[in-house]
Each structure stands twice: as structure tokens, then as C-alpha cells.
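Missing here is one protein chain; the remaining ones are kept as they sit in the complex.
Take a look at chain A:
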Amino acid sequence: MTGRGFLRDLAIAVALLVVLLVLPTVVPHPAMRDFVIYVIAYGLLAMSLNLLVGFTGLVSFGHAAYFASGAYIFGLLMQSGKFGIPLAMLIAIGGTALLALVIGAICVRLKEIYFAFLTLAFQMFIHSIILTWVSLTGGDQGLMGGIPRPPFLGIDLNNGMSLYVFCSVVFVVCMVIMRQVVQSPFGYTLRMIRDNPHRANFLGVNVVRMKLAIFVIAGTMASVGGIVMALFVSGAYPEFGFWTTSGEAIFMIMLGGTQLFIGPFIGAILLQTLNHYVTIYTEHHGLVLGIVILVFVLGLRRGLADFVYLWFQDRKTKQIEKEAGR
């Protein structure tokens, strides 16, 4: 990636952060902050999954395992009372990276449906551990008693606005990291593996090692989403690691699109907005969401961000052709 490209991405990230920080002054409503934090948590889950699905061609059905792992490790460390928030976050991220390394080392050797099912199997295994290790995890009632948020460096996350700012900063930092991964030579190697793994192997790329690296990075980023969610709900629950949570992340990718880096985040906004409104007006939200997804799949045939991007590209091409013809 060129230095100019990096600076441009950095400028966009700063602009996004400014928008997020200004938003509560434009709409000074706690519900807005809550909604954004919720979308940030699930957005990180979806964007990290897209590193596997969209950029590497690895369809993981078990990505929520790392979301849950981040939430539980962070929650347990904070409940122990022996750790500050930054240290607990680092340990939770590191612990999840280790977990992803172990699981990934087994999974990435498999292809397509076998890879998908094995990731799902590992997720259900972790979900079962959460349910059955009641003395540690609280079983199906989750981590009870709340997650303490002791102040650090003068930041008190018990204050709603501070929590919002903190989550926004964490989100933008994670986005920058993922963006750099995607735009690096490593990221382009992943695309090559996605498009033609045999050719990549023939060119001397260690495909398994590359897949394992991105598997660990994606799991690590998902764990940050889990930490944000744990901070928001002040708890961790087995549902975080259930297959339906992975399914939601896949829905977000389908709604937003896989080709644009920002696509899954747009999908997260779309799904959570739909969920927010549909739940208010009807209990048949599953039906409504199903119809919306059908419209996207059958109507647009791609995610919204991809559709808009390709529409602009097409328009631009036609304009160039028109100008060339003239």
C-alpha cells in the first residue's frame, strides 16, 4: 500500500471519528448512543468475518465463538477485580487470538463446506463449554452481577458519553487496522488465494499459513466487538457464542456486500435499523427480515454497498465511453 493511500485512509478514519463524536451533539439522545454502540459491536463482528468470507473466500459459520470469547474473557477478568480495563482488553484479545490460532490451525487445512462445518462444530463446542462450566461462566444465565468499569487514565466508562466515545475510538482504530490488512500485500495475497489457491501455491505462497494468519486476525477483531458488547450490556451471555449470532453476521454481509471494505458495516446498520423498527411494530420480525433479505438476494443479487458501488462504476464507464465516442 502506498503512503498516499494510507494517509487518505487515515483522513477518512479521522473524518468518520469526527462524525461519530459530533453525532451526540446533533442528536443529544442516549438512545442514539446506545444504538451506535450496538451497531459498532455487531459491525466489528461482520467486518472481521468479511476478512474471511469476502477477501479470502473462507465461509466461516463459527465466527461468533470469538465474539463470545472476547466478551467472556474480558468480563471474567473485570469481575475478578484484579485488572484495569485496558489490560483486561489486551488479555481478552490475546486470549482470543490464541484460541483462533488453535482452532484455525485445524480448520484452514479444509476447504469450502468442510471448513464451514468444522468452524461451526468448534463454535458449538465452545458454546457447550459456556453452558456447562456453570461455576465459571454462569451457564445459561451468563456472567451475573455486572461488569465493573473502574476509571482508567481519567476515563470513566460508567458515564454514558465516555463509553460512547471510547467505543467509537476503538471501532475506528479497528477499522484502520483491518483496512491496512486488506490493502497490504498480504491482503492482496488473500484475494489471490480466494480467486485461485492453486495458482497462489504455484507462485510460492504458503496458502495454509496465509489463511491461518487472517483467521487469527479476524478472530481477534471479532473479540473486540465482543468486548464492546460486554461493556454495553454489562455482562456476557451464551447467546453471544450461539450459531445464530454467526448467522446474523453473515446476514449483515449479505445485506451490505462483500466487495467494499465498508460493506458489512453498512449491512450491520441496515440489519439493526430494520430490527429496531420491525420489532416495534410487529412480532413477526423474522418474516419481515426474511423478505428483505430475499429482495436483496433475488432483486439486487448483491449487498447494498456493492450494488451502489457497481452502479456508480457502471455510470462512470458509460460516461467515459460516451466522451470517447464524442
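Just so we're on the same page, contacts are C-beta pairs under 8 Å (C-beta built on N, C-alpha and C of every residue); 3 or more make two chains touch, one makes a residue touch a chain; residues count from 1.
By definition in this document, contacts and distances are computed from a predicted model.
**Student:** Name the absent chain as its UniProt record does, using one of the following: "Response regulator receiver protein, CheY like protein", "ABC transporter substrate-binding protein", "Ubiquinone biosynthesis protein UbiU" or "NADH-quinone oxidoreductase subunit H".
**Tutor:** "ABC transporter substrate-binding protein"
**Student:** Of the residues A:19, A:87 or A:297, which one touches the chain left out of the display?
**Tutor:** Once the missing chain is taken into account, the touching residue is A:19.
**Student:** Looking beyond the chains shown, say which of A:32, A:98, A:120 or A:205 touches the absent one.
**Tutor:** Missing-chain contact among the listed residues: A:32.
**Student:** Touching residues of chain A against the unshown chain: what are they?
**Tutor:** 8-9, 12, 19, 23, 26-27, 29-32, 34-35, 38, 131, 134, 139-142, 144-146, 158, 179, 229, 232-235, 237-240, 260-262, 273, 276, 279-280, 283-286, 309
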